[in-house]
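Below is one structure; the comments refer to it alone.
The other protein chains are all here in position, but one chain of the complex has been omitted.
Chain nomenclature is as follows: A, B and C, assigned in order of appearance, with residue numbering initiated at 1 for each chain independently.
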Amino acid sequence: MSITYLEAIREAQAKALADDPRVFLYGQDIGSFGGAFKATKNLAKEFPGRVLDSTLSEDAIIGAAIGAAIEGMRPIVEMQYADFSTVGFNQIVNHAATLFWRTETPCPITIRLPSGGTNGSGPFHSQNMESLYAHYPGLVVMTPATVEDAYSMLLEAVAIDDPVIFCEHKYLYYHLKADGLPTEAEPVGKAKIARPGRDVTVVAYSAMVHEALEMARELATEGTEVEVVDLRSVKPLDTDTVLASVARTGRLLAVGESFPWGGVTAEVVARVASAGFGLLDAAPQRLNAKDTPVPFHPNLWGTHRPTARAIAIAVRELLRS
Amino acid sequence: MSITYLEAIREAQAKALADDPRVFLYGQDIGSFGGAFKATKNLAKEFPGRVLDSTLSEDAIIGAAIGAAIEGMRPIVEMQYADFSTVGFNQIVNHAATLFWRTETPCPITIRLPSGGTNGSGPFHSQNMESLYAHYPGLVVMTPATVEDAYSMLLEAVAIDDPVIFCEHKYLYYHLKADGLPTEAEPVGKAKIARPGRDVTVVAYSAMVHEALEMARELATEGTEVEVVDLRSVKPLDTDTVLASVARTGRLLAVGESFPWGGVTAEVVARVASAGFGLLDAAPQRLNAKDTPVPFHPNLWGTHRPTARAIAIAVRELLRS
Amino acid sequence: MGIGFGMVQAMVTPATGAGSLKETYLGAYRWMLLARVSEEKYASLYRGGKIHGSVFLGKGQEALSVSIAVNLRKGDIFSPLIRDQAGRLAFGESLLDSTRAYLGSRLGAMRGRDGNIHRGRPRDGYFAMISHLGAMIPAVAGALLARRMKGMTGAVGATTIGEGGTSTGAFHEGVNLAAVEQLPLVIVIANNQYAYSTPASKQFACGDLVDKAAGYGIAGHSVDGTDLAACLETLRKAVGAARDGGGPQMVVASLLRLAGHGEHDDFRYVDPELRRTALGRDCLEAAEAALLEKRWATPKEIAAWRAEAARQVDETVAAVQREPLPNPDEEDWCALSSKRLVDGFTTE
Partner (left out) sequence: MGIGFGMVQAMVTPATGAGSLKETYLGAYRWMLLARVSEEKYASLYRGGKIHGSVFLGKGQEALSVSIAVNLRKGDIFSPLIRDQAGRLAFGESLLDSTRAYLGSRLGAMRGRDGNIHRGRPRDGYFAMISHLGAMIPAVAGALLARRMKGMTGAVGATTIGEGGTSTGAFHEGVNLAAVEQLPLVIVIANNQYAYSTPASKQFACGDLVDKAAGYGIAGHSVDGTDLAACLETLRKAVGAARDGGGPQMVVASLLRLAGHGEHDDFRYVDPELRRTALGRDCLEAAEAALLEKRWATPKEIAAWRAEAARQVDETVAAVQREPLPNPDEEDWCALSSKRLVDGFTTE
């Protein structure tokens, strides 16, 4: 059996619904229609009354999920696109994220954000928002890069008593496949060596892991062994695994698909520079998308986002330094 | 004549209104009441019809300012507290910030964000949001630390053809005083050496500049010469001035009042590590607020935010490394 | 010492139940009195520099606020806002909890992390507002949605907002969601004529805010917010209708804020004309006058109740002032309940 990243997300939701009566799904068009990307296909039929179509109101959707969580439920909310979570931003960062700290009331909600660029999606259907949410205290931010992680991390997200921002990458939805669903998983908060190598560490997450792996395969043909670290979650961020890798390679490139100012790559480089300065044989580097909105036309988009080719150039440069 | 940081903000708005008929002010309670902090005191009377009280609708306030900017006006918007801009977040990051890039239509709006912690203000009236806005392309983010900069940078913000997030610090409003208003100013985008020193570079901005200066005065009595760099704007961020300072001192501590994950301090450390690795004699370090919401009670708040004392500890540690 | 859930003095029988009108009125009156007296105390502590942050008073809005709470039952949800001291107490918050929040006691529900009006005990159905106006409405709606999913029936949720708050997108999305889902939600709008300094004429253009109810397809009720009997009756109807499956109920009360926006504010912007109209009537004084007129109480009784309220407040404040303040060294500085997921990286 072969299963896609998207199907894994569907299966995780099905399992969460089956295993725990407190789980329900909430979002636009997720009921009988099965969601804009079909991540909830058939779930409304399989779990009557537990997959609810919402109004077109992101702020109220998140607010309602918080209220339901206070009542002991464990909602999984789908934003139609990550980009639309800007409209529910306040409820996420000021209500969900502060509730436990302020009142000792847990807020176990999972917010699924279909994230990242795809062909022709343009400025408002391509954004990566992990860095914004990770900046705020009180949120867990997951960024699965594999089918297995999409499945197991989503299940873990639902089990966690805190609000989880689940950044699933649309570019991986249909193309990324695995042979089956995992039965066990690394715990959230642990990064993973996606490919071992001794010459340079490339830290990536979500879709960028695959660009990094493609680059690593290419550079392997030239005799360069790239170690690719998949962060898996960006908050918490597993500094130890990154440092251990840099200890082996002495060189670091952090790659992210979001905008260049701040964000995951800045955090990774800053942590390594602070805590692993002595491990570095060369200046640590970053590669991000360009500092403009995400362009609509594929000709532009292909340059805006980091690709295997662009990463390869950055790695070669880093190896020369 | 002595003038406070808050009065400088008022004077800058008065001058902008007087100099340019396209300027108008828009926000909650800013009309005859003069604003929650009195930053627009008397301006409604002095400039009839150009200081408008808005509805209690942050999203629409920003949206309306964008529309007015399209019509050639130059609105200055006051959010009652920076924290409430989360409700207008979408209009800021997805509409104002993308307008020029998408349509070649400039969007000259200035959004004033009364920012930062003060005694007893708690989780929802203390936030620093510069890092969130700086992450998005298409915005200029200013963080003045002095009375002079509050004045001249606000005037420059109004003159700029792009949306400016103007983070003014509430803690400085009443206490920070200068002898008068400046007649000339460093351009936006240039950082400033707030205090020269040869032993260590402390990069700060906004209220943290003053904590850093206090720390520097204290350490001077122990014979340590701290160089304090005031970033002035965090986007653009003047990497050159920071690097030049680190070239002199070999040591870097970046201090910010916001939450620890990502943000200005990560960006500063990452840039210096990338572009100035060879200049560093020790691992660059960061000091931020703690990773919880901003606490209400002063006993907790005093520990949550970086203070001169906490910075001193971090600097001493850095000097030992 | 703390007044709280189950306290005898004011175990108000909900007006929907068996209690006589007199009992209900008297009970409500005494909560109003306690609210007024406690807030006066907080205001004086604030002026004396003993309270950090802000103090917002419900002066003039006690009749409305208490009428919500006395019509709620155990198991209902109440999500108050900044002018709801009366409703909070009547819903079951102890004076101790309230005072601890203001003074930042380490022993209180908020533990000095958050203060004053942001307090609550969400798991007891007593929600803790965030500052962003309108944000609590969808939260209460979601809680009611959850109860329906759990098969729990018969409970209602009530939440309050000012006329200024009706201009927020959160208000609209929340009320609309509740309407579409036909949830037992009572939305009480206190039109106290000002949002901070902004007059109501700058917040909405409809003749009466209750005109909004039809636009959401929900029931609307108007009431004189200075008249305790009218408030009790209107809320009885509205809460009852929600409980009986009538869907969301919007109650619009007209009144005037009789204090500054917060205690830092001298509210000079309030039109003096307005203060002389019926809107400017003090609901507590009006209730007292009614009590005397109906001979439900004597002046002496009223004086005794006020003295009793003052005694409780003073005692509570004195006790809380002896309590430990928050201590940064005892904080875990962790915003997550899942401690294992803390992002523990720090460099100092």
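In this text, a residue touches a chain if its C-beta (ideal position, glycine included) is under 8 Å from a C-beta of that chain, and two chains touch if they have at least 3 such contacts.
What you see is a predicted model; the values in this text were computed from it and never measured.
Contact with the undisplayed chain is limited, among C:L21, C:M152, C:C206 or C:A304, to C:C206. Set against the missing chain, the residues B:A8, B:I30 or B:A68 yield one that touches it, B:A68. Considering A:Y5, A:Y26, A:F84 or A:Y205, the position touching the chain not shown turns out to be A:F84 (whole complex). Touching residues on chain B toward the chain that is not drawn are 24, 49-50, 52, 54-55, 57, 59-73, 75, 90-91, 94-95, 97-106, 137-138, 140, 160-162, 188-189, 235-237, 239, 271, 274-275. Interface with the hidden chain, as seen from chain C, comprises residues 167-173, 176-177, 179-180, 182, 201-207, 211-218, 247. Looking at chain A, the residues touching the absent chain are 28-29, 32-33, 36, 53-57, 59-60, 83-84, 86-87, 119-125, 260-261, 283, 285-287, 290-293, 295-300, 302-304, 310, 313-314, 317.
In the analysis below, only the chains that are shown with their structure count from here on.
If touching chains are joined by edges, the resulting network of the protein chains shown connects every chain directly with every other. In terms of Cα centroid distance from the overall Cα mean, chain B ranks first. The greatest centre-to-centre gap from chain C, using C-alpha centroids, is found for A.
Averaging Cα coordinates per chain places chain B and chain C 36 Å apart.
Centre-to-centre spacing of chain A and chain B amounts to 30 Å, using the average Cα coordinate of each chain.
In this assembly, the C-alpha centroid of chain A lies 40 Å from the C-alpha centroid of chain C.
Multi-chain contact residues of chain B, defined as those touching 2 or more other chains: 83, 86-87, 123-124, 261, 285-286, 290-293. Counting partners per residue, chain C has 110, 113-114, 118, 130-132, 169-170, 334-335, 342-343, 345, 347 as the residues that reach two or more other chains.
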